[in-house]
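Report on the structure given below.
In this view, the complex is presented without one of its protein chains, the others remaining in place.
Then we have chain A:
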Amino acid sequence: MALRGLGRRISIGKRCFSSASEVEKPPRDGKPINLFSAINQALHIALETDPRAYVFGEDVGFGGVFRCTTGLTDRFGRNRVFNTPLCEQGIAGFAIGLAAMGNRAIAEIQFADYIYPAFDQIVNEAAKFRYRSGNQFNCGGLTIRSPYGAVGHGGHYHSQSPEAFFCHVPGLKVVIPRSPQQAKGLLLACIRDPNPVVFFEPKWLYRLAVEEVPEHDYMLPLSQAEVTRQGSDITLVGWGAQLSVLEHACDEAAKDGISCELIDLRTLIPWDKETVEASVRKTGRLLVSHEAPVTGGFGAEISASIAECCFLRHGLQLEAPVARICGLDTPFPLVYEPFYMPTKNKVLDAIKTTVNY
């Protein structure tokens, strides 16, 4: 967040570690492509611009189960883009070691549901490396990308949203894009960021979301939320695939004369508290929505922080309790997915209740 003020010029050259960018909105030219193609483009650029960048994970060699790594092996060779055995703990540990030697390790965990064997490595090794070595060592070159979230029929182990577990770890960054254009810029920023980053990609959007994405190399700033829709009655905060659900809810609410402001958090930690705070001061109401279960989800952190700072001050205050429309407190169900999900109608109900509080 401090970097925002600096506005320094970045050189998108080889090996530079920086994610500060003065270009907030890249020019809207470019071909319409979907999310996995945008990620693919970002990976191509990352490997092109840094000869010591590596992409690896389960089944990435042939293009990956979601086609995100197509063409990389052919272009950059088996020494830079390779398959790993089926062991997430091994992948994470190996990636941390590679990054500790100054390389850019872009590891893929095939589904976020499988990230838990790697949890120890990420939380205990990656997040704390710089801290415990007094800045002698670091694994800043580490980026772990993983498809997360509901996909309509994924069931217990292909639909989870584990972002909250990682948000609880100082030393890590957690970034979630909402669309192809955002994904490419954010992923390049994550790869070049000098801190270990976990990048969750909403798998539902891999084919579904199509947007015009510029073909050149561009980055979007981390720790900067984006106000995607201006409004005055209530602030809605979300990330990833949930943004489109919130958009639809905003459109419906507008028919009832409720003007909603929509914020895409983009980086979950360290999160852009200032933007959300400024918005809530304007509207006086907040609603947070995410797919992960409501108890202990990241929405809880946002609610508590905003309640702390915006409860009552200088006449501008919270007019209603913070609403959280999230997944239910059950394991991600199989046939009950439509009941579990924070759907547009649930959000709409909450918007109306909060506005009429």
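The rule is simple: a residue touches a chain if its C-beta (ideal position, glycine included) is under 8 Å from a C-beta of that chain, and two chains touch if they have at least 3 such contacts; residues count from 1.
We adopt the following convention: contacts and distances are computed from a predicted model.
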Which of "pyruvate dehydrogenase (acetyl-transferring)", "Eukaryotic translation initiation factor 3 subunit K", "Anp1-domain-containing protein" or "Centromere protein L" is the UniProt protein name of the chain not shown? "pyruvate dehydrogenase (acetyl-transferring)"
For a quick check of understanding: of A:Leu86, A:Met101 or A:Cys309, which residue touches the chain that isn't displayed? A:Leu86
Tell me which residue among A:Arg75, A:His156 or A:Arg207 touches the hidden chain in the full complex. A:His156
Note that chain A touches the chain not displayed via residues 58-59, 61-62, 65, 83, 85-87, 89-90, 113-114, 116-117, 153-158, 321, 323-325, 328-331, 333-336, 339-340, 346, 349-350, 353-354
